[in-house]
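Only one protein chain is missing; all other protein chains are in place.
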Amino acid sequence: MRFVLRRLGFFLVTLWAAVSFNFVLPRLMPGNPVQALEAEHPHLGSQAIRALTILLGGNKHQTFLAAYIQYWGHVLTFNFGISITTSFGTPVRTIVLDALPWTLGLVGVTTILSFVVGTFIGLVSAWKRGGWLDSAMPPIFVITSAFPYFWIALLAIYLFAIRLGVLPNESAYSIGDTPALTWHYIADVLDHAILPALTILVTSIGGWILTMRNNVITVLAEDYVRMARAKGLKPWRIMWEYAGKNAVLPNLTGAAMSVGFVVSGAILVEYVFNYPGVGYMLLNAVDALDYPLMQALFLLITVAVLISVLAADVLTAILDPRTRELG
Amino acid sequence: MARGQEGDGREGAPAARRTRPGAKFWRALRHNKKATAGALLLLFFVVLAVFPGQIAPYNPTAMSFQPGLGPSAAHWLGTTSQGQDVYSQLIWGARQSLIIAFAAGGLATFIAVIVGVSAAYLGGVGDGVLSLVTDVLLVIPLFPLIIVIAAYLKSAGLTDMIIVLGAVGWSYGARQLRAQVLSLRNREFLEAARVRGERALYVIMVEIMPTLTSLIVATFLGSAIYAVLAAAGLQFIGLGDPNALSWGTMLYWAQNDAALQTGQPLWAIMPGACVALLGAAFALLNYAFDEISNPALRPVRRLSRTRYVPAYSLDGKLLLPEEEQLGART
Partner (left out) sequence: MPAPELSSNGRSAEGGGQRLLEVRQLSVAYATDAGPVVAVDNVDLDLESGEFLAVVGESGCGKSTLLFAVAQLLSPPAGITGGSVLFRGDEMVEMSEKQLRHLRWREYSVVMQSAMNALNPVMTLAEQMRDACKAHSDMSKQEILERSAEVLRLVSIDPVHLESYPHQLSGGMRQRAMIAMALLFTPQLVIMDEPTSALDVVAQRSLMRQIKELKDRLGFAVIFVTHDISLVSHFSDRLLVMYAGQVVELGDTAELFGKARHPYSRALLEAFPSIRGKRVPLTGISGSPPDMASPPPGCRFQPRCADATVDCGSVQPRLYHCGGADVRCLLYKDAAPEAPSLAGRAARAAPVAVAAPAAVAARATVAKAVANGAAPTGPEASGALLETADLTRHFRLGALWARRTLHAVDGVSFAIAPREIVALVGESGSGKSTIARLLAMVYRPTSGEVRFEGRPLSEARRRKERLAYRGNVPMVFQDPYSSINSAFRVSHGLMRAMALHRPDLDRAERRAEALRVMEAVGLTPPGAMLAKYPYELSGGQRQRIGFAQALALRPKLILADEPVSMLDVSIRVGILNLMTELREREGVSFLYITHDLASARYVADRVLVMYAGHLVEEGPAEQVLAAPRHPYTRLLLSSVPDPHAPLDESGASDVGEPPKVVNPGTGCRFVPRCPCAVERCHTETPQLGEVVPGHRAACHVAAAEPMTLGR
């Protein structure tokens, strides 16, 4: 339990760092972003300007500390004012909440799938050391793990959408489709998700396979695996309970650290496929200099990554009695 | 106390080392296929980056050709919608990617070594603070962070890009280096140096650094991969200098002008392939390093399957005379 509490503390520190970073960055930049935005969008109301000042700074009558506290108040209530560009006047909160399910569905599901499948393949390939799987895997996945996500996305679009024309190349569902819980709509959504999902899967799975394979190989040299053999246990039991369980622990920590990497790639995948998720929104906001939206999305992504890190930590604590105690 | 190292059942494994560890390492690296492939690939890109003028057929920025041409003998990869030669751009683009890889990777490695080693060596509060910073930076999603920074910078030139990528990309390496130094801390030769009365700086620079070489190289290779991919990604989404000669910028324009949809797939795919290959070159080297410094990962060696032959009758010992034994031994 102490371990999880400690990790929770770390979670809060990281969150504090991310929020403070968001607060400080626009205030460090030369010029006054609010004035710049005002000049560009003359029809901004005074209320909107006030909200922008809280987020981006520029209020000369306020101490730094007071501005910081006020900023925190807005962050905690997830009040980032209104979007100033993309869809003018819509509250940032609404835009973000619209985008979130798409990303969770696409990136969340694919990442978990990629971790589970990759870990399993890594385990089997190391268990059958020297087998065809084990000889073929490492070189292939060493190479694919260095591929840029967006390039695979472009290849996928070119191949499946443009040359073969079997799958849609953009958006999350067909234009004109009304979101409803019908088979037609669900099938349409899945149809649109296949290419981006495959892209993320193909690029991220190699890392999981390789790290798991290396961990298992290290664990297989341990005395307790030999001991399990001496005990006459069935091979699958040794593979699962002795090699697998011990090897997946460092992989879980690795998973926690790599989620940020996968999310980075996923942002580009969403961008290439015009998939209306958080990453796509973030890039649109950057493009349009919509700072409030940008801040909100960055925080959201950070929180999402932190939650998955925390989940990996909790899982580690459940699987590994040693972390439970050492704290 | 434990005498754990002895006789773990692998005790008969002979230590047939005759050369310096360093020399052995280089030999292993030369014999590793992944390392060779990675090194050749990297060399190829280095040549492109150093002599683009000699290799590229045209001026990469000149908009002197018919726009939107497909592949032909004159333009192997066609032309852009601005009328530039794609092949020439591709060759000139290597330079920036390599500069970013080496400069940002080097910067990140430098910070990682400073932070990681001093955290481990300082211990106590110093370690606590440095580790916390490292861990925070490690879990904050870096790419969105860089995007946000780049957004405030409006457009990031080469120097900005190197500084930003180097400044945020060191955390993983620092964490690993710290762990490695911590594991060294229990090694008695460091205690011996301290008991001898050596100063901290000497202990770090002379006693610790040489043992970290392979991890530092691995950190550099990892940071370089990340820098190449992140820089290309940033330029691809238009956060770089739109006039720069780089693969990322080529991709940006290709995407902007819908190259895939308008029948110029090579314009969009080739720069991406170059990024992928450069990343793969570093990744192959990295993995080879891993394999060499962790012998367990190397392909396992087996005895050639000798058939089992009972060498004697069960009722008595069948002992060969001494002379035959001598001859029969390998």
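Remarks
For reference, chains read A and B in written order, and residue numbers begin at 1 within each chain.
We take it that a residue touches a chain if its C-beta (ideal position, glycine included) is under 8 Å from a C-beta of that chain, and two chains touch if they have at least 3 such contacts.
Given the structure is predicted, the values throughout are model-derived calculations rather than measurements.
Shown chains touched by the undisplayed chain in the intact complex: A, B.
The residue touching the chain not shown here, chosen from A:50, A:128, A:163 or A:231, is A:231.
Of the candidate positions A:125, A:246 or A:264, contact with the unshown chain belongs to A:246. One chain of the complex is left out; on chain B, the residues touching it are 1-17, 20-21, 186-189, 191-198, 207, 210-211, 300-303, 306, 308-312, 314, 317-320, 322-323, 325-326, 329-330.
Where chain A meets the chain that is not shown, the touching residues are 222-224, 226-235, 237, 241-242, 245-246, 249, 319-322, 325, 327.
Heads up, the rule we're going with is that only the chains that are shown with their structure count from here on.
Distance between chain A and chain B, defined via averaged C-alpha coordinates, is recorded as 23 Å. For chain B in complex with chain A, the touching residues are 8-9, 34, 132, 135-136, 138-145, 147-153, 172, 225, 229-230, 232-233, 236-239, 251, 255, 260-261, 265, 268-269, 272-273, 275-276, 279-280, 282-284, 286-287, 290, 294, 296-297, 299-300, 302. Within the complex formed with chain B, the chain A residues making contact are 10, 13-14, 17-18, 21-22, 25-26, 29, 33, 129-130, 135, 138-139, 142-143, 145-151, 154-155, 157-158, 162, 210, 214, 217-218, 221, 223, 226, 256-257, 259-261, 263-265, 267-268, 271-272, 279, 282-283, 286-287, 289, 291, 294-295, 297-298, 301-302, 305-306, 309.
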